[in-house]
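A single protein chain has been omitted; all remaining protein chains appear in their positions.
Up next, subunit A:
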Amino acid sequence: MASNWDFETDVLVIGSGSAGLAAALSARDRGVDVTILERSDKLGGTSAVSGGLPWVPNNHHMAEIGASDSREEALAYLKRLSAGKADEELCETYVDTAPDVIKFLEDRTELEFVALDIPDYHSELEGGKTGRSLTARVFPAGGLGDLRPALRMSPHFPFPVSLADVTDGKVNLFDPQVIADRLERDLVGTGHALMAGLIKAANDKGIAFRLGVRAKRPVMEDGVVVGIEVEEGGATRRYGARRGVIIASGGFEWNDELLKDFVYGPTPAPISPPINEGDGLCIAIDAGAELGNMSETHYHASMRIPGEEYEGRQLNRLTSAERHSPGAIMVNGKGRRFVNEALSYHDVCLAMRTHDPQTFEFPNARAFVIVHGGYLEKYTFLTRMPGDPVPSWLTSAETPRELAAKIGVDPDGLEETIATFNANAAKGVDPEFRRGTNEYDRYYGDPDREGAFRTLGPLDTPPYYACEIRVGTIGTRGGPRVNSQAQVLAKGGGIVPGLFAAGNAMAAFFGMSYPGAGGTIGPALTFGYIAGQTAAGGSNRF
């Protein structure tokens, strides 16, 4: 077997996001030596900058909010959304395993999960539910000790708030003193909380973290992956893995070449940290893996504030209120609406990626959110809060025609669109796109309004404002295909022995769908957990 290792361990995990940490914890739980490689100087991966919600059907916290679920309903929902592209076997594995993963994490870490009342993104469809999205409560990051400075912080969620706080309704999150007290106690929320809890548990259990180590290619012997060649401190080194290598290094959304090769349509703007360049995908390809779902990503309609950067790259911001609130619409270059703006961030992007074979263009890829003065008086717009001055990155004009001219949109189209939308919105209807008819449409709307009016309202108070909205992505979701044991499948049949995959690095089994909030982290935790178990249970290869 291969020798001359610079470092040896039983299970080598590539990546320190939720998939990697779940893999490490479950492997360690089987008593083996585990090491996590992280290419950057920060731990937490994409999960740390996210909302940190796992979507877990039939989880044991649903009953606490009066919700119920079943295996059959969850599978029916996933099948309904799959458009025939889901891997049904893996869907079953996921639905059967994910609830136990949450129990495992609650038992082996200090994390405490809470079910949220966020509806599935298509709760109106067969098997759709409320309560499958979980969140961790705020977590004391000070417990990370020496690893505390290495916890990746989010540009999207800088304050120590958990969505559980919103559900609980017990604290006033707008009170600066509340936030200050939490800061003083070094509490963190959202994805920080999830990852701080996982990292602390891993550290406590003796799992090793090696930062600044970038996995480059597999070390194989007789068709078996026995280690990884890495770049570390400017040198090439060999890390041996006696029981297996788990790829959990995120997607390839920051690799322009891979995006161009695999993802159809407008290039999505990444919302994740700029470390996701497909390192794991390249390793899997080198090892002879079979790839799957390569053309799909977890889309998220995003907007930019000029001059904002995260780790030296343009920051693409998440959108929510800007699409869901009354008095906001999205239009394309013709000034026309093309989608129910209050659909999920993923589904909105599916409409933005529509191709017109007649003109051979993507007519909705260049789109704008349009709001009016009344919107800015009441709702947030990216980082601009009600009462703040109107920032220069919002284009403004006194009339829709004038605004259209400024942003290069057809004036007649925009004027007509706003007039039509306003007439219907005043009645609480949207005959064109049925916005407001679904539970999810209304969830992120104005809680002070009722029914469809939570998301529908006319744009009738000048001035009018516009901001470009883009096809964005939280992460790609194509990669090596795996079986129900998270073992990487080989081209031509069988598996690649010693190689496992989880998270955004593996071929997602949902196909093109995004079932609900946490639809990335739920599967990441679950298949990470499975990969860790399988790897730890394997034979010792050297």
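In this text, a contact is a pair of C-beta atoms (placed from the backbone, for glycine too) under 8 Å apart; a residue touches a chain by one contact, two chains touch by 3 or more; residues count from 1.
Here is the rule we go by: contacts and distances are computed from a predicted model.
Peer 1: Select, from "Carbon monoxide dehydrogenase subunit G", "Spore germination protein GerKA", "Cytochrome b/b6 domain-containing protein" or "Branched-chain amino acid ABC transporter permease", the UniProt-recorded name of the complex's unshown chain.
Peer 2: So the chain that does not appear here would be "Carbon monoxide dehydrogenase subunit G", according to UniProt.
Peer 1: Pick out which of A:L125, A:V166, A:I179 or A:A321 touches the chain that's been left out of the picture.
Peer 2: A:I179
Peer 1: So which of A:D168, A:E309, A:E398 or A:E450 would be touching the chain we can't see?
Peer 2: Result: among the candidates, A:E309 touches the missing chain.
Peer 1: Considering the entire assembly, which residues of subunit A contact the chain that has been omitted?
Peer 2: 42, 146, 148-150, 152-153, 155, 158-159, 174, 176-177, 179-180, 183-184, 186, 305-311, 315, 380, 383-389, 391-392
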